[in-house]
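Of the protein chains in this complex, all but one are displayed in their positions.
Order of writing sets the labels: A, B and C. Residues in every chain begin at 1.
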Amino acid sequence: MTFFRCLLVLLVMFVAPPAPAQDDPFAGLASGNFDDVSAAIAALALSGNPQAAATIGALQTDALFAGPEAAVYIRTDDGWVDARTGQKAEGVNEDDLNPVRVNNAVRRAIDAALGSLNLFSSSATVRAKAAEDVFRSRDPAALPALARAIAKENDAGVRSVMVQARAAARLADPASSDTDKLEDIAVIRARGDIEALGLLSSLHDQPAEVATAAAAAIASIKRSEQLWSVAQSVFYGLSLGSVLLLAAAGLAITFGVMGVINMAHGEMVMLGAYTTFVVQETIGAHAPALSGWSLPIAVPLAFLVSGAVGIAIERGLIRFLYGRPLETLLATWGLSLVLQQAVRSLFGASNREVSTPAWMSGAAQWGGLTITWNRLTIIIFAVMVVAALMAALRYTALGLRMRAVTQNRRMAAAMGIRTPWIDALTFGLGSGVAGMAGVALSQIDNVSPNLGQGYIIDSFMVVVFGGVGNLWGTVVSAFTLGIVNKFLEPVAGAVLGKILVLVLLILFIQRRPRGLFPLKGRAVEA
Amino acid sequence: MTRPHEDTLLYLDNVTVSFDGFRALNALSLVMERGEMRAVIGPNGAGKTTMMDVITGKTRPDEGAVIFGRDTDLTRLDEPAIAALGIGRKFQKPTVFEPLTVWDNFLLALAGDRRPQFTLWARETEAESDRIEAFLATTRLGDLRHRRAGDLSHGQKQWLEIGMLLAQDPQLLLVDEPVAGMTDAETAQTAELLREINRSHSVVVVEHDMDFVRALGVKVTVLHEGSVLSEGSIDHVGADPKVIEVYLGR
Amino acid sequence: MNRFAVFFCVVAVVGGAVTLAALNLNTALGSPWHVPPYVVSLVGKYLCYAILALAVDLVWGFGGILSLGHAAFFALGGYAMGMYLMRQIAGRGVYGNPVLPDFMVFLNWKELPWYWHGFDNPIFAGLMVVAVPGLLALVFGWLAFRSRVSGVYLSIITQALTYALLLAFFRNDMGFGGNNGLTDFKDILSYPLQADATRAGLLVVTASVLAFSLMLAYAIVASRFGKVLIAVRDAESRTRFLGYRPENYKLFVWVVSAIMAGIGGALYVPQVGIINPSEFSPANSIEAVIWVAVGGRGTLVGAVLGAVLVSGGKTWLTGALPEIWLFALGALFILVTLFLPAGIIGAFRRAPAPLPAPEPAE
Partner (left out) sequence: MASVRTWLRGACLGAAAVALMLGVVPAVTPSAHAQGGPPIKIGILHSLSGTMAISETTLKDVMLMLIDQQNKKGGLLGRKLEAVVVDPASNWPLFAEKARQLITVDKVAVVFGCWTSVSRKSVLPVFEELNSLLFYPVQYEGEESSKNVIYTGAAPNQQAIPAVDYLAANEKVQRWVLAGTDYVYPRTTNKILEAYLKSKGVKDEDILINYTPFGHSDWQNIVAQIKKFGSAGKKTAVVSTINGDANVPFYKELANQGIKATDIPVVAFSVGEEELAGIDTKPLLGHLAAWNYFESVNNPANKQFIADWHAFTKNPKRTTNDPMEAHYIGFNLWVKAVQKAGTTDPAKVIDALIGVVVPNLTGGFAALMPNHHITKPVLIGEVKGDGQFNVVWQTPGTVVANEWSPYLEGSKDLIADWRSPMSCGNYNVVLGKCGGASK
């Protein structure tokens, strides 16, 4: 508590001119004016009022309400609490209350007020985050607190962030000495990320020596940034490639292995995404404790749903059309219209929200590389799906039969394999894989009836570019197309980049009419 | 590149073809005289069809040369160019143009200008009709002239295809398993037909059916694992211990 | 596909169009015989689709080339016509700029891009309607057929072609009006487009072009060239061993078909009043293939019938069952492929003679 008091006293010395509602900061909170609310937050933090932390915290979670005559209440699970007294408030009529609204300026004031306090939190992550907040706010007022926090800090990682925060704050402080500033620039230069660049670029009116050091640091960060950007593009490319791979993997089975031109493939992906939505809603309604797990739970379910629909399609439609690939194309096109409209009738035309679990949100910084968790998860997921698919084809009895049937149907039938069932299961497998792709795509794209449409053309391109009938070809092709696209995009722009990829693909097919990895041998030639 | 001698029509020199490491033809060399009929036999996978593919330009060899006539290297040409030189081919599975009539099948096969700018304006001439009539007679398909080729029986399709081959008027005919799936009577008739063709054309016959080969009574080349195992009359190769081992030994 | 069917179709198309046009122009508004202008422009649109369907049937039904990008040629022809119509507006646009189309004015373009020059001349524009799709088809076809790209590979790269063009024409920097495309046309060859007589005239012209295309297509497929083409479709490698060069045959029919589609597109634009990049969308190309499949592949007349019936059905269903018409349309495609494999025309043939499946992906 003493630290808290000291900090507040120090804050008084540096904080902006006093707000009009300083006598009663709570009245400021109830004013409905964003400037007054921001001022009230700062004033409340200074006031030493024991209710300050609770009130500001409530504001952050949208739980603060203003009533008539500048009354301020906090909404809690057990009812209304008067913010001034911390006592339970009786007889509050919700219709008289208005939420205390927050805008970005207020949000920054909240971050600043809470941020400095948290430098002394018992949790290392909270301290690190607080230091990061100070780094971003570059508020010289936080310097004394930082100094003590650094002295007290045992965790090396948190400590280095605090040092960076101190550097940022000192650089923004006109009172700092040049020696300190030079040292600070070195610290920031070592941090070397985009925030560091932003901070250094914003330095103005510095002594010549400091300005030179800053310019050198900027140049150095920019140089390393350029090197990292290659790695970053590779990551983007892998990420795009993994999306393409997921979308195309199922098609590599149904189209590549079975030769069925399934225009409703995209709809299988869409069904997977909607399955994810339904799973999430069901879990949210009946087992909220599991909600972080809804994605892993959705994966097998999406496989089953899309797989079952796939088997139904094969039994009901496609089996009548074997040997007539182009008729299959038309019938499945009709089917895709029906499926889209069915989903539209069932779930409505608008997007459905599939939320991202906490463990997939945000990004990690690795050198100059930003790696977003959801993308990384999708890359890993894609690789796992394809590995499982290959293993299933190679090592399971079903896979063996599938290969036998696709290689020599009559011989397989003669050996007692029930080929119609194998056809249905193969098609179901391909569709199920598409369904799993839908789970991943729900994380980065719209969950709407049109979801599948956006991927069908790309999927066919990937399979054809890789070489029909070759799963490895599909893998190489997906990642190649992804990476080429992402290297072209910064140069040519998103649209031209995509056009270029398509043109290159057309030219490539002219050179190698059977894709990257054609199946060779007489069987194919005949 | 030297040719063995003046009368050589086709000379395969050290031809090698491999698919994914599997050698379908392994340094195959073969000489054929003008006017000769040659039977090529061998177990499955011996490289018979691949040899035909190489001669007709469908497959490019990894090594070696195929010399046709005086000094034409077939490995540099594609299928239509080779066909234009006068090499005709009949496939193992009869492939005729099923939606077209028997008559039209012959019409398309007749030697003549193959370019689109010709066929677009071409009208059937008297001479063409006469020749088609002649082939209809040779192949005994006269009554079926207006039937769709797809409606013919298997044997009739085989004959139609051989007839179309004749209509091309090639110097060399490559015939792949002409009697597969035929009745004994049809087989005998086919052997007769081939001998008749051989009077004016050189012929290579690939066949499994030993009786048929014997009935042809021509020089036989035995292929095994992409190379020539033995060559000579049917009795000669039949007595060759290597041949016996390959055919009977496993 | 026989002479009689083609003749009947030609008579029906031209006769029907002339009758409609006459009834539209020469009867009073209240008369039971009156044909409203709505029907005239609707039928005109269907007939343009029929030309596209015919073009698809020529390459798919007879050449075995399943193009999933034929709408690209249709749209290119349409754009050439649209550029002409745009130049005809000259000074009557909302900004009154004598040269620049409106969309260039408000995007602050200072002068006409080079490729827009000449389009004020109807003869040049007409030439481009033929030349642009024709040249694109020539280059694309020459590359593809020479390297023996066929089967699904060819279908997929035709789709890539139209998709690339779709993206390209969406770009505003291309100078074709971006997503909005070209619209707000005033007149064609100095006839006002909104006049009933112009509409009726366009209908008759479209019908005549369709009839001519039908006869041309019939002449091609009935010639010895056509027989070779069918041979190529069903047994491409066999024709090679006979000494034919399938690539040349395919290329010729491909270019003819592209030009036909381009002309169809050029006639389509003045009748619907807009051309924009969505005409390039792969779905449109697939729809054109579906018209042919519904009518009967390889029958020419079936393509015309399929285009008119499916488009007509779409017009009716989107009005009558707006909420569920996709179910009906989707079901139609499924049922036709399952129960009428040779299309409507095929179902009426004496002997069931389904087309042999084309060679497996080569």
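Everything below uses one rule, namely that a contact is a pair of C-beta atoms (placed from the backbone, for glycine too) under 8 Å apart; a residue touches a chain by one contact, two chains touch by 3 or more.
Fair warning: this is a prediction, and the values are worked out from it, not measured in the lab.
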| item | value |
| --- | --- |
| Which displayed chains the unshown chain touches | A, C |
| Contact with the hidden chain (one of C:G93, C:P133 or C:G151) | C:G93 |
| From A:L400, A:M415, A:I444 or A:L507, residue that would touch the chain that is not displayed | A:I444 |
| Residue of A:S47, A:T372 or A:T419 in touch with the missing chain, whole complex considered | A:T372 |
| Contact with the hidden chain (one of C:A12, C:L42 or C:V130) | C:L42 |
| Where the missing chain touches chain C, by residue | 36-38, 41-42, 45, 91-98, 103, 105-108, 167, 170-172, 178-181, 183-185, 194, 272-274, 276, 278-279, 315, 318-319, 322-323, 325-326 |
| Where the missing chain touches chain A, by residue | 34, 62, 98, 101-105, 107-108, 111, 136, 194-195, 197-203, 232-233, 236, 239-240, 243, 340-341, 344, 348-353, 355-356, 361-363, 370, 372-375, 443-450, 453-454, 486, 489-490, 493-495, 498 |
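Here is the rule we use: only the chains that are shown with their structure count from here on.
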| item | value |
| --- | --- |
| Most central chain, judged by mean C-alpha position against the global CA mean | C |
| Centroid spacing, where centroids are CA-atom means, of chain A and chain C in whole angstrom | 44 |
| Geometric centre distance via CA averages, chain B-chain A, whole Å | 64 |
| In chain B, residues with contacts to at least two other chains | 58 |
| Multi-partner residues of chain A (at least 2 other chains) | none |
| Contact set on chain C toward chain B in their complex | 220, 223-225, 227-228, 230-231, 234-235, 237-245, 248-249, 252, 353, 355-356 |
| Residues of chain A that touch chain C when the two form their complex | 255, 259, 261, 263, 317, 320-321, 323-331, 333-338, 340-342, 345, 457, 460-461, 464, 468, 495-496, 498-499, 502-503, 505-507, 509-511, 513-515 |
| Contact set on chain B toward chain C in their complex | 56, 58, 78-80, 83-84, 88-89, 91, 95-100, 104, 107-109, 114-116, 119-122, 124, 148, 150, 164, 168 |
